[in-house]
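The excerpt is restricted to a subset of chains, each kept in its original location.
Note that the chains take the letters A and B in the order they are written out, and that residue 1 is the start of every chain.
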Amino acid sequence: MPIITFISDFGDRDWFVAAVKGQILRANPEATVIDITHRIAPHDVRSAAFVVRSTYLDFPPATIHLVVVDPGVGSMRKPIIVQSEDYVFVGPDNGVFSYVLNEKSRVFGINSTGEVSTTFHARDIFAPTAGRLSRGEEPKNLGTTISDYVRFSFPGIQTTGKEVHGEIIYIDHFGNLITNIPISTAVTSVHIAKQQIAVKKCYAEVHQGDLIVVKGSAGFYEIAANMASAKSILGASTGMRIVAVAA
Amino acid sequence: MPIITFISDFGDRDWFVAAVKGQILRANPEATVIDITHRIAPHDVRSAAFVVRSTYLDFPPATIHLVVVDPGVGSMRKPIIVQSEDYVFVGPDNGVFSYVLNEKSRVFGINSTGEVSTTFHARDIFAPTAGRLSRGEEPKNLGTTISDYVRFSFPGIQTTGKEVHGEIIYIDHFGNLITNIPISTAVTSVHIAKQQIAVKKCYAEVHQGDLIVVKGSAGFYEIAANMASAKSILGASTGMRIVAVAA
């Protein structure tokens, strides 16, 4: 049972996600497609890059991850396949795979065939490619190795004495603020919006509505609130600067 | 692996979509159900008709398309099966299949059996019917041929000299405005809301935020904006009149 996951900014109101699934099933009727999310903000390549990085390892090895946030569709930007040790990724060459690429990754520009629209490569190129890969076809038979692909760097932290300077990189549905400070860095509290918030183990350790910092499931410290939205309480947005106190 | 797609106005907050899937799986545990969308505006039969028309061909032949936007549920409106050359459709007789019907289609009124609520025929009639069709049962064994079904016509264009008069028929998640002018009609620009917008190949051909007309993936010209919402820029809504300049 080959698995293909699917991330996009297509939303859930139209038929675009389904058109892609239909074309995958045309290429491989045995494929199972698992939606990750289609509610990436329109054209927000960096959020999509963070989402695929945060969950691709949850899936069994050999899973194919299809990621289509593609404002350059129809232009000269290449459609690509990224082959890593255990997974394969398919999508546009615009940096969306920046956080899953490593020194062992190989990147292929897809040699597309057939009739192709200028606005819906997910349906016309990426879906058939993912379907063929899920049948066992080799990336090298579907494309040509390239080395000049787009890759942006992960926003880094700066450490000055006891201060760890970072930022909010993602805000989830609950209003939890995911920082870029990895949980492997020992910190005791985080300063944001004139508040000092202590690191604790779980939400229930503070009163309802109170703020807390926890070791988040994505591997970074998160600023949260017990049964409430830290985003609303703090008026936070992505890019907001924070300072943690090193342990 | 029989495939059943599913379109409705049930939204994604309640259990209604799942209840239908459960009943399909009770009728045929082998069926795979693919959601197209459940975010059709409540009771908007014409949007559902456009959505099913725009994507049913993306699926493998023999796919069963279940479409339930059904304000007349529980009244005298019939539940129907539409059998076309390559696909089968199931839903209420209210015009929702208007754009997929052709001269080769056969329409059957479903002979429903079992206990039936007055408000949830998707669960009680349409799901078991789709499940049985997906097991290979013939439409003619599940219903009776009818010829007095509801069908409305597709909104047409009018051509006057070099002017092609049309309208906005659908607005997608990105704010792209889908017109009713087919891309087989050669036009060079579109006039809407006191602006003249040129036809180009892809979004990236104009600056960010600028308007563009492209040949859309649904087979009609679309008014769009590069990395922005044409809907917001133009204050557009469905039904809005446009005039294209023939090439």
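The criterion applied here is as follows: a contact is a pair of C-beta atoms (placed from the backbone, for glycine too) under 8 Å apart; a residue touches a chain by one contact, two chains touch by 3 or more.
Computed from a prediction, not measured in an experiment: that's the story for all the values here.
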Whole-assembly copy number, given 2 chains displayed: 3
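Everything below uses one rule, namely that only the chains that are shown with their structure count from here on.
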Rounded Å distance, chain A centre to chain B centre (Cα mean): 30
Residues of chain B defined as touching chain A within the complex: 1, 3, 5, 12, 34-39, 51, 54-55, 58-60, 63, 172-174, 201-205, 214-217, 222, 224, 226-227, 229
Of all residues in chain A, those that touch chain B in their complex: 10-16, 18-19, 21-23, 25-26, 29-30, 33, 42-43, 71-75, 77, 117-120, 123-124
